[in-house]
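Remarks on the structure that follows.
Yeah, one chain of the complex is gone here, protein chain that is, but the others are all in their spots.
Labels run A, B and C following the written order; every chain starts at residue 1.
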Amino acid sequence: MSLGTNIKVTVFGQSHSPAMGAVAEGLPAGGKVDTERLERFMERRAPGRNRFSTQRAEADKVKIISGINGEGVLCGAPLSVIIENTDQRSGDYKNIADVPRPGHADYAAYVKYGGNNDIRGGGQFSGRLTAPLCAVGGICIQLLEERGVYIGAHIAAVHGVKDALFDAVNPNAHLFNEIAEKDFPVIDDERGELMKKEIDKARTELNSVGGIIECEIAGMPAGLGGPLFEGIEGEMSKALFGIPAVKGVEFGAGFSAAEMLGSENNDIFYYEGDKVKTATNNHGGILGGISSGMPVIFRVAVKPTPSIGKTQKSVSLSKKENAELNITGRHDPCVVQRAVPVVEAVAAIVTLDLIMERCK
Amino acid sequence: MSLGTNIKVTVFGQSHSPAMGAVAEGLPAGGKVDTERLERFMERRAPGRNRFSTQRAEADKVKIISGINGEGVLCGAPLSVIIENTDQRSGDYKNIADVPRPGHADYAAYVKYGGNNDIRGGGQFSGRLTAPLCAVGGICIQLLEERGVYIGAHIAAVHGVKDALFDAVNPNAHLFNEIAEKDFPVIDDERGELMKKEIDKARTELNSVGGIIECEIAGMPAGLGGPLFEGIEGEMSKALFGIPAVKGVEFGAGFSAAEMLGSENNDIFYYEGDKVKTATNNHGGILGGISSGMPVIFRVAVKPTPSIGKTQKSVSLSKKENAELNITGRHDPCVVQRAVPVVEAVAAIVTLDLIMERCK
Amino acid sequence: MSLGTNIKVTVFGQSHSPAMGAVAEGLPAGGKVDTERLERFMERRAPGRNRFSTQRAEADKVKIISGINGEGVLCGAPLSVIIENTDQRSGDYKNIADVPRPGHADYAAYVKYGGNNDIRGGGQFSGRLTAPLCAVGGICIQLLEERGVYIGAHIAAVHGVKDALFDAVNPNAHLFNEIAEKDFPVIDDERGELMKKEIDKARTELNSVGGIIECEIAGMPAGLGGPLFEGIEGEMSKALFGIPAVKGVEFGAGFSAAEMLGSENNDIFYYEGDKVKTATNNHGGILGGISSGMPVIFRVAVKPTPSIGKTQKSVSLSKKENAELNITGRHDPCVVQRAVPVVEAVAAIVTLDLIMERCK
Partner (left out) sequence: MSLGTNIKVTVFGQSHSPAMGAVAEGLPAGGKVDTERLERFMERRAPGRNRFSTQRAEADKVKIISGINGEGVLCGAPLSVIIENTDQRSGDYKNIADVPRPGHADYAAYVKYGGNNDIRGGGQFSGRLTAPLCAVGGICIQLLEERGVYIGAHIAAVHGVKDALFDAVNPNAHLFNEIAEKDFPVIDDERGELMKKEIDKARTELNSVGGIIECEIAGMPAGLGGPLFEGIEGEMSKALFGIPAVKGVEFGAGFSAAEMLGSENNDIFYYEGDKVKTATNNHGGILGGISSGMPVIFRVAVKPTPSIGKTQKSVSLSKKENAELNITGRHDPCVVQRAVPVVEAVAAIVTLDLIMERCK
């Protein structure tokens, strides 16, 4: 469960283990960590924030265990963080051991781990494991800003209702901040209200909805990444698909490039002062796997939360026969809004990892 | 430029270096390599096969340099292959050093390598580097078939013209073979003719088109992969984005899952005999990053070939001013059809890599 | 600070950070962890056990944070452990920031981390970081015994006083256990008394001594490892040199092989029943980097503890001039006896890592 080359992040924990955490190796010594700011970042992902997310009330309080010297500065040792699991109700999940939930990892994990996987609260497959990721990513965001790199994300769509999109050529870091402060992170709040209606409707109907998140990285230096399997798209997508529920990733024009002519898709170069820029950004800031100096921009598809209140068909593994399943417990009818800071966190880790390769 | 964990593939070479090649570590000792069959696989990617691809006539003849014992059997040593570059015409590319081609890696590479990158024929960014990938992947395909795993791919769309899609629940390995033998690898040849018209039109207009490739892996064992950054989607996408021109990857329902309800997207489990299956396959054979035992199915977006005959705007790096660019040389108006076996090859490498982790 | 391929261990923490810990990925799901037995293993390394080690009284209590399911069984998720640092006295170390201690990492770390390294108690260079290693290694020892593999180590020498050596051909697992229960882990207790005298003398003279540890792995399956950089010697030595104060590693006959004739050093093969064995074990159980099925046996050289009470010459980094240094605080006059279980722990991690590759 590791990520990265120059910066290596290892996540550990289960939904109902004593704690979850992460270790980040390779963070640059000398960097400062603003813990208050990190706490605010963590709140964006935390559950129970509003009626659109699960009511499990975890504090998601980050304890920094190592990596900081006596002055609160990164000391070159691996940074490690712990988040305690305080509000487990394991009783809610009992049936899962035998009747795998559709759309969940239950059955696949049962096979992989020979029935030993921790089924309490989803175990190592729980969305809760994105909390330690956010802790590390939130610190990376701070370190990136010291280097002039800014990351923003928003809900681009929920169940087909679309938000406006970021400006792929001239990113607006102020907008990134504005969105980050919103309860419901969209550019256009009116579109946001329509999305919320979709979520409310799904909740009422014991159902769920998915959506799309768009993310932009402003200030990305040119010349990072590499050809073939060293490419930024590959590194970034590997990290993004690590976020539970992500089923698609596209950069720049992405799938719509498949419908363009070369003359439409090619982004022409020009000089703005002595800086080479492109007039459009269908390439999403990445050419041949390498950053072009334009903003990196991508979108991820998030599937509807698989835990729904409706009765579903499944199987009983012990009886080897078909069965019905009713999932109780607390579940988000939509995880897209909570996944927004997770996407930012993951993008920050990958970006700092790329920047650390710089002098080679 | 490495790929994989249990099987590690390293690709080397430039378009105009003496040769290209690849090393594959970790292939299972004892496996047989059918070199004639490998040759036929290589031909599917080779240029000059029909009027839809570049006329550069490379033989793409694979020489196995190591990894085979005296009986032609994999001996446990790294397998290495070499493909000589025989038909370079370096003169064609001279201007590129100064005026970067829109949509190409030229400028990004210029920054990364301080102007030292090999610009002849695209250097290490050339699509030709997919040939050694196909050589290794073609061998992996043979080893997978010994293990009951079959991989097929086809052109799902060219410039908006769509092919039929694979059956995501009941894959048809015979269909895979049929398509592999076609000059233009589609399911529905009538749709294929419409696609060819798009390509012809683009060529006539000195333009290019992109498309979408769909790939399915039949016989994938359940229980491979893992949560978070160990997930199959992550490994596979990292590999797929390593193919030049790929800008998007989605698994199962992918981006369309973002428009579904949970009750629509969840694939219900049922017993077929004593095997657990799902009635639909929106999860693309992967749940929680782990294979479910259903076919793995995914789609990749391929952008239009960036090299087009039309005059384009760019910059002169030496003069630090805007400039115009006319690309001569031989170029494919569409690379989607040639990318089909490359997608199969990459999928095979990743799949065999996953299978090799099995006993852990 | 990671180790391993199939099993990956990452250690984190500093001497005076809130806690230290380790994450172990890839441990086999289904294995049981005997926490009481682990505690007894931890005590062998713990300080303050007898007069031969520092009086800092850390409990070294291991908390398992993740990796275990509700039944106390390894669940396939990363295993993580935490050991709290409870008895720091940071004041003791103040001067070190300016005047680097001879034989310590202070100066090298000052350069590497630009003066940001945590100097309290040696920071990330503290021998205390071997405690989380022992926690993970102690669990690996349990998992190895389930697989018929036994690991033992003893003090082979202290300041030139030598113990008897293990039988390299017919290992004695009972002897391993006997030694593990001793306060001073030697084969021959009379030799042990002489060693203790050397240590006492060094302590009295405000000095320190080093020594040699011998380790044997019984039940090692044949056929693990590989040629060149896949070799067992390389993996094992990389891990062993990760133990602070280790300056030399040799396998089998080691350096003395350099003085032998080929006919003396070659271990002849013979059949014992239907098992191939060697009559002698100068190869230390490893041929061509691969295990031969004979016991793996090696020795590591441990330098004298660099922290000594005597006044030493050094430099003042702030004044850029030569300076004198008096180290106060609590220090072991010899760390060899405490390093014995650390060597076993590291050997166990590497061995289990090798065994996990088995089916490839």
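Throughout what follows, contacts are C-beta pairs under 8 Å (C-beta built on N, C-alpha and C of every residue); 3 or more make two chains touch, one makes a residue touch a chain.
These numbers come from a predicted model, not from an experiment.
Touching the chain that is not shown, out of C:Gly70, C:Gly103 or C:Gly219: C:Gly103 (per the contact rule at the top). Checked against the full complex, the candidates C:Ile7, C:Val209 or C:Val340 give a single residue touching the omitted chain, namely C:Val209.
Taking the whole complex into account, chain C touches the unshown chain at residues 1-3, 11, 100, 102-109, 111-112, 124-125, 129, 157, 159-160, 202, 207-212, 222-231, 233-235, 237-242, 244, 246-255, 257-271, 274, 276, 278-279, 282-284, 286-293, 301-308, 310, 312-315, 317, 320-322.
Although one chain is not shown, part of chain B still touches it, namely residues 1-2, 8, 10-14, 16-21, 23, 25, 29-30, 63-70, 73-80, 82, 90, 109, 112-114, 116-120, 123-124.
Methods note: only the chains that are shown with their structure count from here on.
Although chain A and chain B share one sequence, what matters here is the overlap of their interface residues, and that overlap exceeds half of the numbers used. Distance from chain C peaks, on a Cα-centroid basis, for B. When chain centres are taken as C-alpha averages, the shortest distance to the whole-protein C-alpha average belongs to A.
Averaging Cα coordinates per chain places chain A and chain B 27 Å apart. Contacts with at least two other chains are made by residues 1-2, 11, 109, 112, 124 of chain A.
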